[in-house]
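This is the structure, below, for whatever I ask next.
Showing just some of the chains, left in place.
Should a chain be cited, it is by its letter among A and B, assigned in written order, with residues numbered from 1 in that chain.
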Amino acid sequence: MIIVLKPQATKEQAEELLARIAALGLRPLYMPGTERTVLGALGDERVLESLHLDGHPIVERVQAILAPYKLVSREMHPHDTVVDLGGVPVGGPHFTVIAGPCAVESLDQMRDTARAVQAGGARALRGGAYKPRTSPYSFQGLGREGLAILREVSREFGLPAVTEVVEVGDVAAVEEFADAFQVGARNMQNFRLLRALGQSRKPVVLKRGMAARVDDLLMAAEYILAEGNPNVILCERGIQTFETATRNTLDLNAIPVIKSRSHLPILVDPSHGTGLRDLVAPMAKAAAACGADGLLIEVHCDPATALSDGKQSLFPEQFATLMRELSPFVSAAGKTLT
Amino acid sequence: MIIVLKPQATKEQAEELLARIAALGLRPLYMPGTERTVLGALGDERVLESLHLDGHPIVERVQAILAPYKLVSREMHPHDTVVDLGGVPVGGPHFTVIAGPCAVESLDQMRDTARAVQAGGARALRGGAYKPRTSPYSFQGLGREGLAILREVSREFGLPAVTEVVEVGDVAAVEEFADAFQVGARNMQNFRLLRALGQSRKPVVLKRGMAARVDDLLMAAEYILAEGNPNVILCERGIQTFETATRNTLDLNAIPVIKSRSHLPILVDPSHGTGLRDLVAPMAKAAAACGADGLLIEVHCDPATALSDGKQSLFPEQFATLMRELSPFVSAAGKTLT
């Protein structure tokens, strides 16, 4: 329920109402604006009837939130949210490119790749220390050592670091070493992990699961916001379909759908989304064209030797070319390459 | 099998070779170029061994076609094909927009819509006279009367007409009244219809089936080319997935995949591809950005009264706005709005 207060309502009156909402067992929300204040009440809305809000002297209008998600919905929060990712803005008028290797492999590899992606125009660095791999016999990431390398290189180049967290027990370590958490597709509905990240205030890049509908993704984001962390960045990375020409089917339709339903920023990962190096550039441009807020791109200083996902990683010069060619698409979409 | 002849090979020598290919039960193809001539041999390539082509005095090199489709593949025909759709080019450097209502409903409706789409910048007119509908109790199209209306309005506005054909028995009538055939998603593997269209020389807009892989679409196109009609225009229009936010999942990944595998032009239909009016503009821009050769868009002079697909048809003013906004995306993709 959204409760729009009249312009003359005082802060005290609002707080009194919030206290009564809380007393009914609902979760109160306080959202002051420049012209008028909006209150929220999350939970079983039927109990609100006893407050008689319709005739309440300071209430202008009461509005149900129809979406199953509340905090995440655009009904609740009509303006685009801009998330601060270690000093780099994501969302609103910005188009932000985060690039780097699939996995942190060594200090040299991260330095060479960071240099390349910075030269190309990326504003943040990605790289996984904990790698969820289909096979137990594949490289699983460097773990804590990888986090330390990422931190060092991130500072050296002034690029905020984004890295995946796969387990509640690692949240503290990742929070210490990185500027933003990434939740992978396989963990999108690891609700315990989402709750733990909701306790942090660092941004969370939440990737859509391979069998998740757009509304499932928004419900997963709601878990994080409901715990108090508003800094969620969504990410489309491909869904499972019958098509075998691509590893996944990047679903760009999700971008305008999400933009209409939620105020959260949404990135596109054309590397995992297609699984094919040659498709990264065209799909990156298409993502910019249909309104995405940025990209998550795999770049490796030497893809042929990459320990994971080499087939979909761009060569440094390919990344530089993509960034040059991307610029007019971003402008035509009314955004600015951050 | 592709057989590249030496520059000095004469036409007579080529014809003699073609005759020997035919004598082996293979299908011979003659593809003269400016610098050298290329021959093709379709069928069981093992029987070719008896020709000893490797050491043949006029043969420069012999190359297997790896793709299951031959005439459609880029291996066979490395340059982009440009199809002439009633005077309007489709493919290559051109970006072509075909617009109009889902169904021909009346002379007035077609005139009003044709005026609007022409003003907006469309170069060809679409409109169905035979409508494949899920329910036998839904409007099934005006049939021959609809074809006549389409022809009249098409001539009046100088916009070539594209209309769906659903049955071998209607091919002659549609050929008489329209400038191009359209084969709908449900008929993509109606192989008898494809063969019949291969006997014509009018262009065929072949839509991808809802459960068809990219390679299935290319094999369907091969049916038409194999009968002798090279004028095929492919069209991506959404596939079936688990996502319910959109009616279909428009698969833009297919565009760069098809561009790499085939020389045929590929359009995108964001109207059927998403089923939602608000998604047509963003997905149209994304289609331009990732390399499509044009769009097939549903526009209705009065969508609220449309007899079919009103929910996804653009209002005339929405179409005009889309065309204005589309222009920089087309340019950035290196194409020209035809």
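Heads up, the rule we're going with is that a contact is a pair of C-beta atoms (placed from the backbone, for glycine too) under 8 Å apart; a residue touches a chain by one contact, two chains touch by 3 or more.
Values in this document were obtained by computation on a predicted structure and should not be read as measured data.
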{"item": "Copy count for the complete homomeric assembly [2 present here]", "value": "4"}
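To be clear about the criterion, only the chains that are shown with their structure count from here on.
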{"item": "CA centroid of chain A to CA centroid of chain B, Å", "value": "38"}
{"item": "Contact footprint of chain A on chain B as seen in their complex", "value": "211, 213-215, 239, 241-246, 249-257, 260, 273-274, 278-279, 282-283, 285-291, 325, 328-329, 331-333"}
